[in-house]
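Only a single protein chain was left out; the remaining protein chains are all shown in position.
Chain nomenclature is as follows: A, B and C, assigned in order of appearance, with residue numbering initiated at 1 for each chain independently.
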Amino acid sequence: MTQLIDTSIYTAVTEAIQGEARRILSEGSVSAVVGYAAARRKGSAQPVVITQADDSGKLIFSAACVNNLAVYLTKAKKDIPKNGKIGIVVKGCDLKALVGLMGESQLKREELYLIGVPCAGVLASTILPDTALTSGTIASKCRECGERLPQGCDYTPTVTPPITPVLEKKYAAEIARLEAMTPAERWAYWKEQFKKCIKCYACRQVCPFCFCEQCLCDRNKPQMVETTPRPAGNFAWHIVRAMHLAGRCAGCAECERVCPMDIPLNLLNRKMAKELKELYNHEAGFEVREKGPLAMYDEKDDQSFIK
Amino acid sequence: MHTEKEKHTFEPKIIAFVCTWCTYAGADLAGTSRMQYPANVRVLKFPCTGRIDPVFILKAFQQGADGVLVSGCHPGDCHYIAGNFHARRRFAAFRKLLEFVGVDLGRLQFSWVSAAEGGKWVEMVTGLTEQVRGMGPMQEFKELALEEQWSGSIDTPELQEAYDQI
Amino acid sequence: MSRIGVFVCHCGENISRTVDVERVAAEVGKLPGVAFSTDYKYMCSDPGQGLLKKAIREERLSHVVVAACSPRMHEKTFRKAVESAGLNPFLCEMANIREHCSWVHEDRDEATVKAIEIVGMMVERVKKNRVLPTITVPVTKRSLVIGGGIAGIQAALDIADAGHEVVLVEREPSIGGHMAQLSETFPTLDCSQCIMTPKMVDVANHPRIKLYTYAEIEHVEGYIGNFQVTVRRKARSVIEEKCTGCGVCMEKCPVRKIPNTFDRDLGMRPAIYVPFPQAVPNTPVIDRENCTKFKTGKCGVCQKVCGPGAVDYEQEDRLIVEPVGAIVVATGFDLYSIEEKPKGSSIKGYGEFGHGRIPDVIDGMTFERLASASGPTGGKIMRPSDGREPKQIVFIQCVGSRAREKGISYCSKICCMYTAKHTMLYHHKVHDGQAYVFFMDARTPGKSYDEFWRRSIEEEEAVYIRGMVSRLYQKGDKIVVMGSDISVGVQVEIEADMVVLATAVQPRKGADTLAQKLGISYDKYHFYSEAHAKLRPVECATAGIYLAGACQGPKDIPDTVSQASAAAAKVMTLFARDQLEREPIVARVRETGCVGCFYCKKVCPYGAVEEKEIRDRQGNLVKVVAYVNPGVCGGCGTCQATCPSKSVELDGYTDEQIVAMIESL
Partner (left out) sequence: MQKYLSENNLKALLDRLIADGKRVVAPRMDAGTPLYGPLANSGGMVMDKLPRRSAKETFFPVCEDIMTYGKEGQKVNLTDIDPSTFPETVLVGVRPCDAAAIPVLDAVFSWDYKDEFFLERRRKTTIVGLACTKADDACFCTAVGLSPADPKGSDLFLTPLEGGGYACETFTEKGEQLINNHTVLFTEPNGSQPLPPAEPQTEKFDLKKVKKWLDEHFEDPAWDSIAVRCVGCGACAFLCPACHCFDIVDEGTEKAGKRRKNWDACGFWKFTHHASGHNPRDLQPKRYRNRIMHKFKYYDDKFGQSLCSGCGRCIRFCPVGIDIAAIVEEISKK
């Protein structure tokens, strides 16, 4: 049974974002604000960078504001002028990515003005943006979200996120389903998924943690990963990507949302997060950490798998 | 004295990634001690297990390896202080990933073999070779390499289901 | 196109017996890029190397693969040969077809196929090898010696005598270490102080030794030939330059009842003190924890009585940076403390021996102080409890040592000998006394050692009982020692006046912290690890750092002194050159690709990665990237495996080389 999810706070959130953006831009305390604006199609939204206080009215927040805007602050995205402090609208999941980027020397907290969004959830897909947020259309990440209210922002509208219905945790269930399979069955599952991949690299391009200026997988001396979108190269690409994000991924699930081939990419990231939690008690959070779980060690780490 | 060697129909290809200070030296010791083990293994020497990139393991499988062995210094013995500790975490995570995408972990073995453990090296290589021989060839990556994207396969489970309904 | 030369060695018959070397040479000769391929009886022999050099010149070879034994055996040999023929040595690789092939397989066909693949793999690898220039780093010809015991003193004197400056850092107010505490030394029974103090004075007077006592290592930066060591000189409260060592302050200090740790708390000292009369330097130090002035703000007697005005209550710790090229670590040992279990330690205490509870149960070092002519009793053996001379004395060996269940499985090496010495000293001083020794084995391998041990039994009448003590308790003023004599299988019970425990030798407390500052490795007990147990016993794996004495493992004085001199010799070898050459297997950063996430820095075990700013011509900051200091880099390659964009690359083990090898299979 689909349940409607209460997004009534988004009107207040939108107003608050507009007000705060107007204030910080007119004060000159930030040079730009990265946020969301409405687009042509009914109900749609797209990322926007505003530099004038007068444009603040363009900013919105709705269930279609799916993007993780943190990607615009990384080095891979050279197009946002990064002179001076930048304001950015963040959901809880986006903030975790920003925090991760700070830990990886990509961003400095003092160069950011964080506008936190109390979030009731966003849509899983914006193929049809004019869709009501329900237990059927809500993004899988929101189903298991524990960070509806971002912590440590410079400004957070004083609205309380509504109590959302308890929803089935799709990732956890799907991971459990796959784990219960035999290796051959899992291989068959992923083979069919990865086969669809066309190497459009949307997953990489939207990922805040894929900030490498030259991706390993774009290199040809040596060619570590076959660039051709064939099953073999696709498999390698997604394994390497998941490995590179292990212990870093903040769980925004943008890779999965943007995949035009519907490959459940975030399952890989969630699986790695689950393992790293079990092995090293690591979880992405709101606190900046100097070292991720795969950049450190403990002499007593589990080695039961080593003969 | 030569014992009659058993002939096998399948000789697995085993690729070993080892560190130079411990396991490579251990394998040397197995040699100087004239221990015997299956000739299926090909050894790639690294300065340290810390240098071994998970991509190499993936490459080895793509290149037709039926089994991969990664071996280095025991914890605390690392010539480079902590390379093997970093490697331990990296591989703990990577094997979970490989397992999740459907690689049978029976084909991927990790071990600590010191420069003094010629016998253990023999045990590791023999064990993995026999285990993989029992599992048969690693078909998955080989089949993958032969598949073309554009041709599409005409027997996906999903299609099969659709066909079955008519 | 490369012109690779492949040389397949028969190794007499070691390889050719199992591997068809002619076939290997022929098959490999067909590989693209191979211009020359041959086999030869002994490649490492002079004619073999001659063949290699001749082929390089005549065939204009660009790369060389020698298929022979393990590279661990002869890589250096062949790289040298290649170099003398005019090729960069790193364009030569070895294919191990002996240890990894001919010696471990019987089937000739299988072994030959494997050999062909091994050589083929190295052919593909060598194609991707790059010319690597030898890295040279300048050498600062000054040395740091950490620890002023006999090991540190010996190393410092040797290095200084060779003409190089030495900075000697000692944690205590005086140098001398444990050896200064000893009474007499085995196996010659010469007085420790008599042989030790002249050396201490030599240190103090040496024009090339800079001595920092009451000082500790704060921080170490840099690498072989170029360390920057920050030394913390703890506040002594006495200005060394002004102090004449007259000792009036110590005489007049009103606080007098502080247990003297040098005398194992048997004697007392004032709050301003030197640990022992022959201390070097002879400059007192104020024990601020016990000084009335520091505790209450009142007193100040020492300052008033000090003629030269050397007492300075305001003195603070000072940090001094010393540039050095080499470091000798000689931090020595601690004795296993059995009255309490060290915090966080897996080592379990010996509660049953009553040490710390029964006053007349003492350890070996306390016995040394009792027996020392300059000790608190003037060399008279007496019980700490009542000052009576013990008539029956029991020595218990292997307390802590060789006790896996207690957490220390090693042998402390010196206890057998010093216990034998103790029985002798005891017998010399208490003629009517009887010494008993409980022991597991007597381990006396050393020049004149076994003779010494025999003497303690045969001439000095010590009774050796093979077996361990099971229980020990106070009964009146006696200590009842219960044990078993396993050689005859009976229970033994001795009513002793005193019990001396030969406690285990352990690394200094804080040895791990120092190791982390230095970037050297240590074993599970925290003894420092040498680079190779047999062939590099004084070097650390970290270049430019050497070990001397018991910080590496239990050692007696002769071994300690030998190792100290060996470490000094290693330092002198290093200092014999102005420039240091090192194998260029180091990581390099590709700055165009580096995004400055510094994962490399986070995982580098050597701290070799620095942050480097890239600026445009106008001086604007473009980005911050990683920079690997080639002098510090140890060459493990952990950075490269961790770097997400592979923007750091380990020369000699590049991705290209490794992928080429994998793809050849």
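Note that a residue touches a chain if its C-beta (ideal position, glycine included) is under 8 Å from a C-beta of that chain, and two chains touch if they have at least 3 such contacts.
What you are looking at is a predicted structure, and each value in this text was computed from that prediction instead of being measured.
Peer 1: For the chain left off this view, which of A:18, A:67, A:137 or A:164 is in contact with it?
Peer 2: Among A:18, A:67, A:137 or A:164, only A:67 touches the chain that is not shown.
Peer 1: Looking beyond the chains shown, say which of C:409, C:448 or C:592 touches the absent one.
Peer 2: C:592
Peer 1: Out of A:134, A:223 or A:303, which is the one that touches the chain we can't see?
Peer 2: A:223
Peer 1: Tell me which residue among A:30, A:59, A:159 or A:258 touches the hidden chain in the full complex.
Peer 2: Going through A:30, A:59, A:159 or A:258 one by one, A:258 is the residue touching the chain not shown.
Peer 1: Using the document's definition of touch, tell me which of A:4, A:132, A:173 or A:198 contacts the absent chain.
Peer 2: The missing chain is touched by A:198.
Peer 1: Of the residues in subunit C, which ones touch the absent chain?
Peer 2: Output for subunit C: 30-32, 124, 127, 592, 660, 663-664.
Peer 1: Touching residues of subunit A against the unshown chain: what are they?
Peer 2: Interface residues of subunit A facing the absent chain: 39-42, 44-49, 67, 71-72, 77-80, 126-128, 130, 192-193, 195-196, 198-202, 204-206, 218, 220, 223, 226-230, 233, 254, 257-258, 260-262.
Following the convention adopted for this analysis, only the chains that are shown with their structure count from here on.
Peer 1: Which chain pair is joined by more contacting C-beta pairs, A-B or A-C?
Peer 2: Between A-C and A-B, the larger count of C-beta pairs in contact belongs to A-B.
Peer 1: Averaging over Cα atoms per chain, report the distance between subunit A and subunit B in Å.
Peer 2: Roughly 34 Å separates the two chain centres.
Peer 1: In angstrom, rounded to a whole number, how far apart do the mean CA points of subunit A and subunit C lie?
Peer 2: Once rounded, the distance between the two centres reads 49 Å.
Peer 1: For subunit B, jot down the residues that touch at least 2 other chains.
Peer 2: 54, 59, 76, 82, 86, 90
Peer 1: Two-or-more-chain contact residues of subunit A, please, as numbers and ranges.
Peer 2: Residues 216, 224, 294-296 of subunit A touch two or more partner chains.
Peer 1: If you look only at subunit A, which of its residues touch subunit C in the complex?
Peer 2: 75, 104-106, 211-216, 219, 221-224, 244, 290-291, 294-296
Peer 1: Within the complex, which stretch of subunit B touches subunit A?
Peer 2: 54-55, 58-59, 62, 75-76, 82, 85-86, 88-105, 109-112, 124, 140-141, 144-145, 147-149, 153, 156-158
Peer 1: Spell out the part of subunit C that touches subunit B in their complex, as residue ranges.
Peer 2: 70-73, 96, 98-101, 103-107, 110-111, 113-114, 117-118, 121, 519-521, 523-524, 541-542, 585, 603, 605-606, 634-638, 640-642, 650, 652-653, 655, 658-659, 661-663, 665
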